[in-house]
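Missing here is one protein chain; the remaining ones are kept as they sit in the complex.
Think of it as A, B and C in the order they're written, each chain with its own count starting at 1.
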Amino acid sequence: MAEITYLEAIREALFEEMERDENVICLGEDVGVFGGAFKVTEGLQARFGGNRVIDTPISEIAIVGAAAGAAHMGMRPVAEMQFIDFIACAYDMLTNYVATSRYRTGLACPMVVRGPSGGYGRSGPFHSQNAEAAFLHTPGLKIVCPSTAEDAKGLLKSAIRDDDCVLFFEHKYLYRRIKGVMPAGDHLTPIGKARVARAGTDLSIITYGATVWKALDAAEELAKSGVAAEVIDLRTLAPLDDDAIVATVRKTNRVVIVHEDTRTGGIAGEITARINELCWEWLDAPVLRVTAHDVPLPSAPALEDFVLPQTADIVAAAQRLLTY
Amino acid sequence: MAEITYLEAIREALFEEMERDENVICLGEDVGVFGGAFKVTEGLQARFGGNRVIDTPISEIAIVGAAAGAAHMGMRPVAEMQFIDFIACAYDMLTNYVATSRYRTGLACPMVVRGPSGGYGRSGPFHSQNAEAAFLHTPGLKIVCPSTAEDAKGLLKSAIRDDDCVLFFEHKYLYRRIKGVMPAGDHLTPIGKARVARAGTDLSIITYGATVWKALDAAEELAKSGVAAEVIDLRTLAPLDDDAIVATVRKTNRVVIVHEDTRTGGIAGEITARINELCWEWLDAPVLRVTAHDVPLPSAPALEDFVLPQTADIVAAAQRLLTY
Amino acid sequence: MSGKRASKLTRSDKLELYYWMRITRTLEERLVNLHRQNKLVGGLFRSLGQEADAVGSAFALEENDVLSSLTRNLGSLLIKGATPADVIRQHTATADSPTRGRDLGLHFANLERGFIGHISPLGDMVAVMAGVTLSFKVRGEKRVGLVYLGDGATSTGAFHEGINFAAVQRCPLVVIVESNGYAYSTPIAKQSAAKQFVDKAAGYGVAGDRADGNDVLAVHDATQRAVDRARAGGGVTLIELTTYRRRGHAEHDNQSYVPEGEVERWAAENDPIDRFVRVLLDREKVEQPELDAIDARVAAEVDLATDQALSSPQPAGPDALTDVYAGGSRVAPHWYRAPAAGRESERS
Partner (left out) sequence: MSGKRASKLTRSDKLELYYWMRITRTLEERLVNLHRQNKLVGGLFRSLGQEADAVGSAFALEENDVLSSLTRNLGSLLIKGATPADVIRQHTATADSPTRGRDLGLHFANLERGFIGHISPLGDMVAVMAGVTLSFKVRGEKRVGLVYLGDGATSTGAFHEGINFAAVQRCPLVVIVESNGYAYSTPIAKQSAAKQFVDKAAGYGVAGDRADGNDVLAVHDATQRAVDRARAGGGVTLIELTTYRRRGHAEHDNQSYVPEGEVERWAAENDPIDRFVRVLLDREKVEQPELDAIDARVAAEVDLATDQALSSPQPAGPDALTDVYAGGSRVAPHWYRAPAAGRESERS
């Protein structure tokens, strides 16, 4: 089997799901003829027609709202945000309408909102965001952040079949940098299950998205000095896989949580609290965080590199954990 | 000096600041002739005219955006959200424009966005929200949540004079239930400083907003069995008062964080992480959380009471802390 | 429940229209009584004086069309099959209310019957209904959607994005703007500088129409044309219905901001039920006893509904924890609420 990129894996998932179920439709800005700003949806409209692959006006409220309405009627809409940053415009629709619809009225919103996320690309404050912290807090939404090509495909297919709204945050730095061989057949990765990206015994690095790769680099680095770091790729942020978190804490008793997003109010805080509640006695050191600094993400390479977490930061945090 | 309510204290702050500085203007839906849905701005338009107390269309994006534009020009706008829940509509404007403006371009946004927040009022999923977790994550915004009438006044006056955007979350359950005697003169409460609402030595209850009162009730209850609980009223959530948090942890070595808002991704996680990082060795027990359950807030009294944190929950958490 | 949906209304259709307006008003009056008796949870929002608007428009829909109502469209929900008992249960937040006590008032939905109640953030339902009707178009179904919004709600970004999306996609959607003088306390002139709301139609490239919202037949007529257009593939119509909100925003609002005599004038001169009764008696040769019989039927139905609803149980606290997600999901209660559950944390 040939390797395909993370981006191609996402496209493959869309093709397969649209093929499988005629209720699946794609909508968003420039997703049709153009195939999307990153060409994720390339070829989709040619294959499935303009009725199922819909170029929309620049209207994130309407894109998300219309996806919800179509979902009520039994469709399975996949809405693209051209950059995930613009999901901010649909914040009300997602948190107030989509997230509460089933709970309040029994109307389901089986839909996916997906889009290119994340930094390390010199794209500045409006084209580099990580949107997960903004929605982690909202009961009723699911959040998925794949880090591998295999998971990008398997999780997107699961997200499309999920009976609730799944926010699917693709990391655009990985689009063409990461490759994988797709498992044969109808490849579904379950939502809500973390993955041990590298097994280890001395400490745990819990992360997701692009920083999984930095964590693996750090683990490699640490291995040189005989430290066996375990890397947990959360894959799903809502619902969080508490079992996987507890298992790794019990195994290593030392944890650093890494995320690309800014620190305060980020997801690392939530994980720290859960570790406190679920397995505090197993800790031999405080839970540390390696994250972006609390500033809007600047564009200049030196600034971006300084603000975002880097491999050396993870190594430094790991080394400190080992001093306890 | 006569006692005035929390609501009257807010109104007094608006009057005094508008009197003091002609750059202060108020804008929002029905804030003028009507005096606002809760009558917070009652009398303001009669006193300062329609030019400075502006009834707007139902347009939260425009209300916040216009406040930012006016703030650039040296005005001090105070924008009201009729219910804080509708701040969701302005999420993009606040996080992408207002929060980044100074950092990116040097343009300041000295403005306040205020409004009635919170539950315990049987007002259901769209009129009971707590918006703090949605913005805690955004560098560039400040967040204030007063729990007393004195602080409501003193913090609002400080917020209006602050050179950055302050989100001022009033708890509407307290509007007419809480009273206080205003300190004489130009009463300013500093932003960024927590308050010891009750001193104690056995454990710390860290909270803010309406649950400060539940925490005080719980402390009273605990006192009956000889337990001295300290209650910390954070008052400001961004920036968090790390010094006050560390001080109470060092004093009591046991912490329960209480907030009315839903748990996952809430502010208690952030505080737990900070405690881990700043004073983990001082903990004799895991940091516990008492919060709402992770569901949209339902309207029926029995449902709302079950979902939201109650005094007995805080007592239970405190008692558990003491078993460590 | 509702009658046939012909363009030409028969005499019996018209009596049905009378029935729907009457039951709307009587049911709301009952809710006012219950409100005064402190039996309701939350505020009470009336459509007094606007009954023709919701009733005339919803009556133009077929059984499998879908509408999304707003605060003052009780009549449209009743036509679509919401029962008076359900409406009272929604206002008393009972365990067997359509939202099981989770949401209030007209915030409820029943897709089998073809209605989706609104949520509070105004304008959002226009975008949602763009999606509902997009699904009709994508699937080639000959169904139509109808969404209501107030004059005030036209100021929201969600309205704008929703109608524009539907316009471009030529979704079979009818958008009704109920111009009733006020948005809470804010008069129309502070909401919009447009001469009339129908002037927005050209800006979206959709058909526009305007009708007297207190003339149930005119409302029906305008809506029927728009529904026919939508069903024939002609896309969106924006209809402005002019009417007047005779009560405050909700019952607590004393309308201090309303010029003296304005409410009384509308009540005296332009009540939609009074006007329609005159039409029925004068033009349709309906006899007063026929109307009296309908009134009696309505009263009996509302009495029965009240009895049913008031004997409904309240929900139990832990009921709040289910169905945030699909598949019968249930949030675990916090440990301090489930004392038997034991420690979450285990000591090593």
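Please note the rule applied: a residue touches a chain if its C-beta (ideal position, glycine included) is under 8 Å from a C-beta of that chain, and two chains touch if they have at least 3 such contacts.
The shown structure was predicted, so the numbers you read here are calculated from the model rather than taken from an experiment.
Can you list the shown chains that the omitted chain is in contact with?
Per the contact definition above, the missing chain touches A, B, C.
For a quick check of understanding: of B:M75, B:A88, B:A131 or B:A302, which residue touches the chain that isn't displayed?
B:M75
Could you pull out which residues of chain C are in touch with the chain that's been left out?
155-161, 164-165, 167-168, 170, 189-195, 199-206, 235
Residues of chain A in contact with the chain that isn't shown?
Interface with the chain not displayed, on the chain A side: 29-30, 33-34, 37, 55-59, 61-62, 82-83, 85-86, 88-89, 122-127, 263, 286, 290-291, 293-296, 298-307, 312-313, 316-317, 320.
Touching the absent chain: which residues on chain B qualify?
25, 51-52, 54, 56-57, 59-75, 77, 92-93, 96-97, 100, 102-108, 110, 139-140, 142, 162-164, 277-282
Note that in this section only the chains that are shown with their structure count from here on.
What is the chain whose Cα centroid lies farthest from the Cα centroid of chain B?
Here the answer is chain C, farthest from chain B.
How many angstrom lie between the centres of chain A and chain C, each centre taken as the mean Cα position?
Roughly 39 Å, centre to centre.
Measure off the straight-line distance from the CA centroid of chain A to the CA centroid of chain B, and report it in whole Å.
31
So what's the Cα centroid distance for chain B and chain C, whole Å?
The mean C-alpha positions of chain B and chain C differ by 35 Å.
For chain A, what residues touch not just one other chain but two or more?
92, 96, 100, 103-104, 139-140, 277, 280-281
Could you tell me which residues belong to chain C and also touch two or more other chains?
Residues 102-103, 107, 119-121, 157-158, 324, 331, 345 of chain C each touch two or more of the other chains.
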